[in-house]
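All protein chains but one are shown in place.
Showing chain A:
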Amino acid sequence: MPELKVTPLGAGQDVGRSCILLTMGGKNIMLDCGMHMGYNDERRFPDFSYITDGSLSPFIDCVIISHFHLDHCGALPFMSEMVGYTGPIYMTHPTKAIAPILLEDMRKVSVEKKGEQNFFTSQMIKDCMKKVIAVTLHQSVMVDNDIEIKAYYAGHVLGAAMFWIKVGSQSVVYTGDYNMTPDRHLGAAWIDKCKPDLLISESTYATTIRDSKRCREKDFLKKVHECVDRGGKVLIPVFALGRAQELCILLETYWERMNLKAPIYFALGLTEKANNYYKMFITWTNQKIRKTFVQRNMFDFKHIKAFDRQFIDNPGPMVVFATPGMLHAGLSLQIFKKWAPNENNMIIMPGFCVQGTVGHKILNGAKVVEFENRQVVEVKMAVEYMSFSAHADAKGIMQLIQHCEPMNVMLVHGEAAKMEFLKEKIQQEFNIKCYNPANGETSVITTPVKIPIDVSLSLLKAEAKKFSSLPPDPKRRRTLHGVLVMKDNNVCLMDVDDACKEAGINRHVVRFSSTVHLNDSGPSLATAHKLHGFMKDKLPQWSVTFSEGEISVESVLVKVEGDDDENKNVYVSWTNQDEDLGSYIFNLLNTMSQ
């Protein structure tokens, strides 16, 4: 049986650093190449030495990136330019546009702020992006003669895609991060019934059934409103693209409706640029935005203004969006340090935070945060977590499984304990196998083979004709019988006469005939009718036909001869191919005669 092998180098029972090795039909495919935001050492990047110590090019046939989040593409320049990979990298157009910006942003934070050594350079990001081939949704792309890939809409962020990958008869769907419910600017993930051998799904919210979107939004707005009413400052750490745009739309409309005056700032030079991407890739947003974009650009905000560093110490209430999203570096962390000690203030974490980040610490209730330079910050501000990350929840994951009908499921990009729970549920509900390998652990999945062969149309037509001539019986199986001719490199199934002709040989027909003496008065035709009824009775699964006094079943012929007196000769004849049937009928008649 053919096999599929999957080894997570990251995201195995873990969130962050998605990087999954997939081997199918002798091809090696890397799914995502992310970095772990919670580490500053070598654990930050996937362990490529698992594959080889040298260049990866001979070992990897292609790399597929699901979306622009750094935990899915952050290690790409490291992999291609520093470890060494010259092969193709596939991603959607928006991902190709936005990923290099986020990579450069992260590089700056890491190298310039944190002084990290041995990091990739700006040039490396550019060189890496040159290896990228952009794909469009639903387009079938041949990576080489054997690997075919196709992207499906994943919702999660602008340009996020799920990828269907096919090599030979095997197929896999890798979801990346996805979202099964439409949000303010993106649509819901969609896939057709592609029945892959394996579905590799993220499981960030494996056990969460999120409350309705509307409730979460109301809750969020209420908390922000209360905080600014009491003169507090609200910090919302976000990534430049994605959630940020959704929250901006939300606050903008609320401010408008409630006529609020407290300033909202978006603390990033990227804002306008980021919104430009949304404008140009508007075809990737949801229906409503697409329909109205000519009249009104959803991403031109009236109430939201650019932030200046000096505003940090301004008195009075304000709402600030700042990057990065997990409070692990940069401006959001800087603002946090200033505002954390004041209980009037509030921080809203709108997304998931990986272990090791400040975001993760305070979400786990840390009241004091220590930094590398021994700086200690007391956390008195209110800390709120709002699950705005557009990931599929348990219900969504189950929905996706239902839609695409995989033979096996693998969970990645989630926490081990939560995965176990969902795994049980999937196995029970769908009666299919579910895997959740840890990093470095290989899952081997066997897949059924279906071998395509050519068949002569006349053979199929003859079968169809025969089948439809029988009385309808839902239990009756259709049988196809033919001869496979293997000639040169062609293989074709055809009926035996065509096969002999094609092979240039003569078939030799061997026929057996025997006569049974039967005592039955009356005309021989009447005897034949009786026998026909008798045989139909005895051979319910067969088509027993009667024509011109002769009874036939397959190649077996039964003829009655003799005068109107008692003695009848029943002549039975069959070809060697119907030996079992022929001798059975013969014996049947023989027994009857005695």
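Everything below uses one rule, namely that contacts are C-beta pairs under 8 Å (C-beta built on N, C-alpha and C of every residue); 3 or more make two chains touch, one makes a residue touch a chain; residues count from 1.
Just so we're on the same page, contacts and distances are computed from a predicted model.
Participant: Pick, from "phosphoinositide 5-phosphatase", "Queuine tRNA-ribosyltransferase accessory subunit 2", "S-adenosyl-L-methionine-dependent methyltransferase" or "Beta-Casp domain-containing protein", the protein name that UniProt gives for the chain of this complex that is not shown.
Facilitator: Listed in its UniProt record, the absent chain's protein name reads "Beta-Casp domain-containing protein".
Participant: If the hidden chain were put back, which of A:342, A:402 or A:587 would touch it?
Facilitator: Reading the full complex, the residue touching the unseen chain is A:587.
Participant: Of A:23, A:276 or A:543, which residue touches the hidden chain?
Facilitator: A:276
Participant: Given that one chain is not shown, which residue among A:190, A:512 or A:546 touches it?
Facilitator: The single option touching the absent chain is A:512.
Participant: Which one, A:55, A:121, A:139 or A:545, makes contact with the chain that was left out?
Facilitator: Touches the omitted chain: A:139.
Participant: Any idea which of A:346, A:434 or A:485 touches the chain not displayed?
Facilitator: Answering carefully, the residue with contact to the hidden chain is A:485.
Participant: May I ask you to list the residues on chain A that touch the chain which is not drawn?
Facilitator: Output for chain A: 1, 93, 96-97, 100, 134, 136-141, 150, 273, 276-277, 279-283, 293-294, 448-458, 460, 463, 477-488, 492-493, 496, 499-500, 503-516, 576-577, 579-580, 583, 586-587, 590.
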